[in-house]
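All protein chains but one are shown at their positions in the complex.
Chain nomenclature is as follows: A and B, assigned in order of appearance, with residue numbering initiated at 1 for each chain independently.
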Amino acid sequence: MPWTPAAKRYNLRIIGLSLLYGAFLIPAVYAFKHHLLHGAAAWIAAILPALPIVGIFGAMGRYLVEERDEYVRMLLVRQSLWASGFALSLATVWGFLENFELVGHVDAYYITCVWFFGLGIGSIMNRVTIGAAVQC
Amino acid sequence: MLMENRLRVLRAERGWSQQDLAERLEVSRQSVNAIETGKYDPSLPLAFRVAELFAMPIEDIFVSPSRRSSKAI
Partner (left out) sequence: MFAAKQGDMTPAQRAHTRRVLWLFLAYAVILPPLIWLRAHRHISDLLLMIMATAAAIPVLGIFASWGRYLSDERDEYHQAMTLRRMAVATNATMGAAVVWGFLQAFGVMPLVEAYWIPFVWVVIQGFNGCIAFFGRDRDAA
């Protein structure tokens, strides 16, 4: 599938943000492992790796707005809705299972992995319901 | 995304309120307002309904974005 210009820009942003993520994460892990940080520095070091991930979601939103091909955009919007529905539902069920002490606590950022997995589900649902899918 | 249109003028010519127009188009009043103020572009079916309601071609109601007087977005 040929990349649209908006998709190319989106791709570049993702690559940049992923690199930034690695650059922030590795020193942070090292610092925490060796107990080098306390107080405000700990907060900053912990939040910095999160920001590129937030940026990735922002890049996706930006792409949805910039994509001029409305059909592609419609497919992606549907995928995202499925992803959100899936992630939120899973979080709900897991939360209740946690509350009833059947499963353990999980770090909150794993919900993003669930959401991206949900995009795959959305792609399948697109193919099933309207016979088309877009590579993300 | 501002698409110039003559909706408000045409509506006033017939003495219709936004609510009147909304009812005739079977949409909400907020939709009519958003379209008139250029905040929202109607879909093709809706644009056709508007044109048929006023018995005019679509191009006489909505200004095609590629023909805009100003080239600024």
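Methods note: contacts are C-beta pairs under 8 Å (C-beta built on N, C-alpha and C of every residue); 3 or more make two chains touch, one makes a residue touch a chain.
Only a predicted model underlies this, so the values are computations on that prediction, with no experimental measurement involved.
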| item | value |
| --- | --- |
| Residue in contact with the excluded chain [from A:Trp3, A:Trp43 or A:Tyr71] | A:Trp43 |
| Absent chain, residues of chain A that touch it | 28, 32, 42-43, 45-47, 49-51, 53-54, 57-58, 61, 64, 77, 80-81, 84-85, 87-102, 105-112, 115 |
| Chain B residues that touch the omitted chain in the full complex | 17-19, 26-31, 33-35, 37, 40, 42-43, 46 |
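The working rule: only the chains that are shown with their structure count from here on.
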| item | value |
| --- | --- |
| Distance from chain B to chain A - Cα centre to Cα centre, in angstrom | 38 |
